[in-house]
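Rest of the complex left out; these chains stay put.
Which chain is which? They are A and B, in the order written, and residues in each are numbered from 1.
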């Protein structure tokens, strides 16, 4: 993680800090933000957390409903929804005080449709969408922009030159899905656009999709 | 609770058991269903849980977001969504085995729209809707009917004769909202209709609303 932060810092010629947080744990989030807020107020919060999938620690999707353990279910709600709640509670007071700030929550197709084998993910992502709407209603009049971005499909690899320079000779070829997915730089452009929108014309929800997934 | 069960039993001339369960606690749910399942398979599960409001133990709604404690937030997710997950895991195996059964989850207007001051409720109710859709996709092909009913507005008092016979001379007049709300017997008719629908034409979602709330 710190290596990635360093790469970004070099590329962007900016100070970058990376903190490891357990989003589902109120205390862990609070402690992280104590450090963050000591540096200054938060201008933008992007909540992009997702339970890792398909590795040793997490079950692959789709998972039959009866194979989802209560722990895994709670974990999914904690990461997708409760973590967003904890983070929002940390940054909103400062944003309201200054009358500005942006919070962007990342959703997926599982935010608006329940799929077989994704009950844990859908619960968490539906909940996150409900949270973003509630917060928008409460805090947009106070000058805090709250948006929900539904990324429908897979985020692929960067296609910018930087990517190829990082990719060594021994890199495996990109899987087809990643090659066809959304370019993360392109997604970031839309997040940036949302952040810089004029206050009279804010986006509360938008979809982003790679046509290769239609 | 047991007094209510007795009243229902007398009125319906049927055996009625009432169990007090903490829906948010997997163990409490599992233990309750051990008792239930020892009586026979479950034909219908109606999941109607809701955090009590506006009494001493629970905050009134609307609650400013910054006044919602992490505990209250977790509690709301636990009651609205995790409890439904726990109950579904208890009854689905038997329903799949027999190729029949009905689960009805009760939602509200907060299931489809986030309102200011209801972030905890919206999170839980959105999540419950996501769960119901996922379960429908996975288990309806196996013969288990899974429906989500969006009750938009307040459930009022019963208007049937029984009600007036129960109401004593000293009863306070009904508040206007209750008088105008949905008759619980009428709501029950729709739940019953959903349960008895022919398998070739199942309802996955329906709204119920008193026109006095339009």
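Basically, contacts are C-beta pairs under 8 Å (C-beta built on N, C-alpha and C of every residue); 3 or more make two chains touch, one makes a residue touch a chain.
Treat the numbers as computed from the prediction; the structure is a model and nothing was measured.
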item	value
Number of identical chains in the entire complex, 2 depicted	4
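Quick note on the criterion: only the chains that are shown with their structure count from here on.
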item	value
Angular offset of chain A relative to chain B [C-alpha, multiple of 5 degrees]	180
Inter-chain centre distance, chain A versus chain B - centres from mean C-alpha coordinates, in Å	32
Chain A - residues contacting chain B, complex	26, 64-66, 68, 70, 73-74, 77, 81-82, 85-86, 88-89, 92-93, 110-111, 113-119, 122-139
